[in-house]
Each structure stands twice: as C-alpha cells, then as structure tokens.
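Only a single protein chain was left out; the remaining protein chains are all shown in position.
Going in written order, the chains are labelled A, B and C, and every chain counts its residues from 1.
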Amino acid sequence: MHQLWLIPALPFAGFLINGILGRRFSKAAVNTIAVGSVALSFVWALKTILSLGEDRIFEHYFNWIVAGGFQVGCDFAVDRLTAVMLLVVTGVGSLIHVYSIGYMAHEGGYYRFFAYLNLFMFFMLTLVLAANYLVLFVGWEGVGLCSYLLIGFWFHKKSATNAGNKAFIVNRIGDFGFSLAMLLIVVNFGTLDFGVVFHVVPSKPEAVLTTIAMLLLVGACGKSAQFPLYVWLPDAMEGPTPVSALIHAATMVTAGVYMVARSFPIYLHAPSALEMVAYIGLFTAAFAATIGLAQNDIKKVFAYSTVSQLGYMFLGVGTGAFSAGIYHLMTHAFFKALLFLGAGSVIHALSGEQDMRNMGGLRKKIPWTFWTLMMAAIAISGVPPFAGFFSKDAILVAAYQHAPWMYWVGTITAGLTAFYVFRAMFLTFFGEYRGHEHPHESPAVMTLPLAALAVLSVVGGFIKIPVWLEKFFPAAEGPENFSLVAISVAAGLIGIGIAYFMYIVKPGVADSISSSLGGLYRLVYNKYFVDEIYDAAVVKPLVSGSRVVLWRGMDAGLIDGAVNGVGSTSQGLGGWLKLFQSGNIRSYATWVLFGAIILLLTLGLIGGVR
Amino acid sequence: MDVILFLVFAIAAVVCAVNVVVQTHPISSAISLIGVMASLAVLYLLLGAEFLAMAQIIVYAGAVMVLFVFVIMLLNAGSEAKRGRSLTAQLLGFPLLIVFLALASYFIQRFYPGNTPVLFGTFKGGTAQMIGRALFTQYLLPFEVTSVLILIAIVGAVVLARKEL
Amino acid sequence: MSGPPLTWYLILSAVLFALGVAGFLFRKSVITIFMSIELMLNAVNLSFVAFSYQLKQVSGHIFAFFVMVVAAAEAAVGLAIILTVFKNRETLNVDQVNSMKY
Partner (left out) sequence: MNFFLLSILKAAVVAFVLLTTLAYLQWVERKVIAHIQVRMGPYRVGPHGLLQPLADVIKLITKEDLIPPHVNKFVYLMAPFLAVTMALISISVIPFGSEIHVFGTSTWMQLTDLNIGLLFILAVSSMGVYGIALAGWASNNKYSLLGGLRSSAQMISYELPLSIAIASPLLLVNTLSLREIVQAQTGSILHWNILRWPAPQIVSFLVFLIAGFAETNRVPFDLPEAENELVAGFHTEYSSMKFAAFFMAEYANMVTVSCMTAILFLGGWQPLFSPAWGSNYVPTLIFVVAGLIAISHGLNPARKFDRITLPITGVVFLLVGALFLVPAVQEALIPLFWFAAKVGAILFLYIWIRGTLPRFRYDQLMRFAWKVLFPIALANLLVTGLVVALQ
C-alpha cells in the first residue's frame, strides 16, 4: 500500500483545522497549517511517484455505492499521467500557497481564504487520483465549488459575487454534459471504473462512443473554458490573484484537458469527437488571442491568454498528441502561474491598480517582479529554449501532421500571443509611469515563489513529458521538422517585434491603428459582444420566461392559488367544524362511537373482512 | 358443565359491568369492575388461557385496580353530580349504543356461525411455557418496546405526580 | 359433553364493550370514565382470547398480554394526570375540565 489517500487527506485536514478553528489562530499558525499540509502532500506525492514504475498503483478503500450488480468503489490510482498532474498540482500549489501569505497579508478573512485553498487542493487531488469517473466527478464538482467560493471571496463586491455565480452556472452546463456521459457509460459499460471501461471500449459501437465522447467534451469545455463556455473565465479574475493563478490558470481549468487525455481510449475509438476537440481547441485559441489584443486590464489579458493556451492544449489532445497536450499543460502551469503571480505582484505594488494604462516604467521600481515576469513572457512566446517553446512546438508539429492549415492558424495565434503578452509587458514596465500610487517591491515571501516559477519557466521544457508518457499514450508525434519549428519561433519573435515597435519605438502607432480600424477594434475590444449575445439569446428569454410563466403563472397563479385555496377552504371548514371542539370529552366520545358505527356499516356493505 | 360455568360467569360479568356503569360512587364501580375482571379470568381459563387468566388477576385486579382504589381513597371522591352538560352524549349516546350493539351482534353471527363449541382443556396453547416461548422469540421486539413504554410511563407518572407541578 | 359456542363469548365481549362505552358516555366522574376504558379493554381482550381459541394459536394471548401491559402503563400515567387535575381544579367532573375547547 502506498497510502494514496494521504495525498488529498493532508490538505483536507488543513481545511478542517483552519476552517473550524482558524478564526482563533494567529496568521502564522493559519499559514503554517495551510502551507505545511500542502507541502507535506507534495512530499508524499513525490515519494509515491519515485516508487512508480510502468504499472499503475491502484488502491481500493471501500465500496461507495452497491446497487445490484453495479458498484462504485472509493478508489484511487496513480499512473504516469496522474503523476504529472500530481506534481503540477502540489508543486505549483505549494508555491502559490507561499505567495498567498504575502499577497493576502492585509486582507480580511485570512483563515477563510487558506481554508478554501486547502479545500480546493483536496478536491483537485481527488480529481486527479480518481480511479473511476464518479470519484473524478466528486473532485470535479468540488473544485467547481471552491472556484465559486474563491471567485466570490470578496463577497461584499457585487461584481465578484456575480462572477462567482457566472462561473458556477456556466460550469453547470458543462457538468450536465459530464453527468449524461457518465450515465451513458453506466448504461453501456455497467461500471465507471477507468480500467474496466477502457479495456472494453473497442467492443462498443462507435456511435455510442462518439456520443459519450461528445458529452464528455461538453464537460471539459465548461471546466477548461473552451468556446462557447469560456465566458466565465475572464470574469473569474474578480477573485484574489493567487486564486487566478492556482485555479484559473494552473490547475482547475486544466482538468478538462486532463479528463479528455484520461479518456483517450474512448476518443481514439470516436475519431469524429476527437476531431471536434481539435476544432474547438484551435478556434478557442485563435479567438481568445484576438480578444487579448485589445484588453487593458492586465489580469484580463492573461485570462484570455489562458483561454487561448487551453485551446492549444485541446488542439494538441485533439490532434492525437495527448502527451504534447499534457506537456503544454505542465509548462503552461509554470509560466501562466508565474504571469498571474507577477501581475498580482504588480497589482500589489500599485495597491490594487489593474489598468495597464495607469502603469508604465515599473521596470526599475520592482525589478524582481519585472525580471521574473519577463521569463514567463518569453516562455509563453515560444522562444527557445524556454519552457513554452518545447511544448507549443510539439503541439504545432502534431497539428501539422494532422492538417497543415491547423498548423498555420496555430502559428499565427502564437504570434498574436507573443504580441499581446509583450504589449502588456511594455505597457507595464516601460515608458513613463502614468499612475498615482507609489510602487513598492513585494516582500520576499512573494518574490521567492516568483523566482522558483521563473526557474521552472526557463528550464521546465527539459522535463520531457512525452518521453515519460511514451508508453502511456499511443505514439502520435511525427519526426522533428526543423522548418516548422523555425516558422513558429519566427512567428513568436515577429509578435514580440511588432509589440516593441508599437509600444516602445512609436507609442502613438497603437492608438492610430485602433482608431483607423474603428468597428473592428470595437468588436475585439468588446470581446465580440459574446456576453451580450448570450445575454440577449439565453439569459433574457430565460429570465423573462421565468418571470412571466413560472413566477406569475405557475407559482403565483397555480401553486399559490392552490395553496391559498386549500388554506381558505380549510379555514371555512374549520370555522364550522370547530363547533365539534366543545372541550367536552363525552361528546367527543359520542362522535368516536358514531365513526365506529359508520366504519362497521361500511365494512358490512362492502362485504366484510372475509 | 362448560355451558353452566360459562353462563354463571358471563352473567356475573355482565351484572358487574352494568353495576360499573350505574353505580354513582366510584368505589362501588371499582369493586364491580374487579368482579368483571375476576369473572373474565375464569372465562379465560375456560378458553384455555391459564397464564392469561392469572395475569389478568395479578395485573388488572391486583395492581391496576388497587391503584384505582388507592386514588379514589386518596382523593376521597364522593358520588358524582347528578346532571352534566353534554347534550350530544345524552341525546345521541343511547341510540348509537343500541345501533352499535346490534351491528356487532349481527356481524358476529354472520362471520362466526356458532359451530365451534368451547370445551375446557381442548386448547393447550395457553401455558406459561408457550406464552414465554412466543414472547421471547417471535414477539421479542414488541416485548422490548413495551418495556420501554413502561419505563416512559414510570417517568411520566413520577413527573406528573411531583408536588411542584 | 358440549361447550358453549364461541359466538357466545364474542357476544359477551360485545356486550361488555358496549357497557364500557355507555359508562364512558354517561358518567361524569373522571375515575369512572377511566374505569370504563379498562372495561372496554377487558372486553376486547376476551375476544382476543376467544379468537385465539378458535385459531388454536397463541398470538391472541400475546396480544391480550400486551394490552394488559399497556393498560397498566396507561393507568399509571392516567391516574397521575387525574391527581394533577384534581390538585389544580378541585374537581373530578369531566364537564368542568373543558379548557381544550375552541
């Protein structure tokens, strides 16, 4: 036994202690417990993975649901895929926990924040360790809950609670698909256990598998913020920045990718669904990248970047390069967490300012933040030998194998990505300071995690995930193609160059371009009016339908009417019947006798007891 | 012999029961009720329920009725008032009773035609052994529940009878 | 030698029950009313035992036994209530104990 349960149980213990008793603890005690539990969990995960061979470790704890022949156990399993996820979640998670100590130092609800973070870790690790779909679903829902709690952490802010609601509701749509997929799996396979399901996949008809895979994809789209269910993620930036880094960049949003990769046997036997994954990923990547071009809020830029990068992962998975997707998942966790944490550090330095138009020239004032953030920016732009280069490259090569036009779209997107990230960098750190606050460098407890992540962003690409997962996934990558690599790297460099030209060399160019493009710019600036379209097409009809039909018609008219009618009828009846309530026992007894006689008569009339 | 015994004790029971109803003094009613219970105990014996007959005497006549007599003596209850106020009971009660009795007799005659003669000694199932076996195997749960009920009754009676209530 | 038909027992039970009901309806003293209830319970017990005889099963006896036990518990609580009522109201007449009215 490897005692896998310890890995999620440690953060859960931290959650219980902090959640129940944290109010009375000092801050030091709270963050010792929170960080300590996650760090211990990381250590235990590391120990488990070091002893991991080619085979997976499976542990059965108890039977959760037993109904006839159907049974679901509380099972955990670790294989090589899980190992990657485990390390990313616990490793990046620990760093972000440390960072949060500094970032949240002056916030109210300190213990509550760390309790939520620990709870999130518990659910995320459950999700990753799950050996069947139901346990995975528990984690899946749990991280959704924690995401909701943490987005709305500043619950006195209306926009924050709204964003939390939005995330929760949009995720429900995805979860609905996931639930349907699970039901279909139960119906067709009679079990939810990964091992059994994947073993018998080849014997099932393709139509069924395609339906299941599509429904799973709906779930993955919701969780991983893919088109058309991506809308919640940018809004989710209302939460504290460590939350954005941990949940909405590094871990939770990658759960969709993980789930699709986990279910790869199903997808391999449902090629059209796999194709759909690729299309959605590619479209989302390009679509979100264009939106990112015109955003002024630093966190929003990175949020759309996250959506876009998740699209890349879907593209990788969808083109059959599962290991490339997971590879990108890991490197993305490093540099995107770093981007967010760095942005948080900037925001922290400016005491809450998020608009890039009010920044500038911060390079000298907060050098640690600048340099670490620069590492991440280079990494995401795909410049070799930084982490992003290897994984993005792997995906693009796989896309070229699949369909060359996908490669080209991906490459252009890579250029766009490099452009907007560096746009953000230049607007923030170069030029003249345009704000009013007095910037100050963050404390060491924040900069140290930044440094650690920067190192990972630089060298993370040398952790060769495709090699590690070589035997796990069917091989899909073709031979290295130097020209393809060169083109994509060039696209990134061109993006950086344009950004440099537009925001450093001739700062006026950007404005003139945006004004000359006019309508197109407004379209992009307003995120293609997707939120407004959803609002008009889905939300408004739903709300007004609920109001008119369900509230006024059903609730007030039918249900309330029936209830009130019953009430008034019984009141009237009671007014008459109360005359029987004379308080005189003997008259009561007379009526009882009367009733008994009626009963006897009825029995006799319907033929008696025989 | 059985018929004579039945008639003697049935008539005794009915007379005593009538006495329970018509006597104005509670203690006379109580004594009559003891008479009914004793007569019923004999009838139980005739029906082969020897354990139950003894339980009837011990529990009902020996304990429950002693409590009644005790309370009557404690409260020094006298004869009751002549007129009450319940018009419903006065007006409806008697006709309803007649109807009830008639109906009950009719159904008994209809469903149980009198072809089962009751002979003393033909039913051996009422011994203490049989009752005990049934009580502690088949009816164990009801038995235990009843003991809980009695415990509750004890607590309730003690609480109710406290001085400060 | 022939015995009385079982029907006689049942009729006797019905008569006793009716007398119990009559006592309940026409008497005013709480104690007497209580005793009428006991009379009814006894009447029902008789029919239980009679049925038990006919079916040659011990279940009827068990039922009657439980009725007795419950009656004992009921008597204890009931008499305690009567004591309390008498302590508070100085009367045993049910017609004067009617505060539970509408």
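We take it that a contact is a pair of C-beta atoms (placed from the backbone, for glycine too) under 8 Å apart; a residue touches a chain by one contact, two chains touch by 3 or more.
Given the structure is predicted, the values throughout are model-derived calculations rather than measurements.
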Interface partners of the hidden chain - shown chains only, full complex considered: B
Just name the one of B:V8, B:I98 or B:A128 that touches the chain not displayed here. B:A128
Options B:I31, B:V99, B:L119 or B:L149, residue touching the unrepresented chain: B:I31
Which is it among B:I11, B:L74 or B:L140 that touches the chain not included here? B:L74
Which one, B:I57, B:A134 or B:A153, makes contact with the chain that was left out? B:I57
For chain B, the residues touching the chain missing from this view: 25, 27-28, 31, 34, 41, 50-51, 54-55, 57-58, 61-63, 66-67, 69-70, 72-74, 127-128
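What we mean here is this: only the chains that are shown with their structure count from here on.
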Provide the C-alpha centroid distance between chain A and chain B, rounded to the nearest whole angstrom. 74
Taking each chain's centre as its mean C-alpha position, how far apart are chain B and chain C in Å? 5
Sequence positions of chain A contacting 2 or more other chains: 582, 584, 586, 589-590, 593
Tell me, which residues of chain C touch at least two other chains? 21, 25-26, 28, 94-95
Of all residues in chain C, those that touch chain A in their complex: 21, 24-26, 28, 33, 94-95, 97-102
So in the complex, which bits of chain A are touching chain B? 582, 584, 586-587, 589-591, 593-594, 596-597, 600-601, 603-604, 608-610
Residues of chain C defined as touching chain B within the complex: 1-12, 14-23, 25-29, 31-32, 34-36, 38-39, 42, 45-46, 49-50, 52-54, 56-59, 61-62, 64-66, 68-77, 79-84, 86-87, 92-95
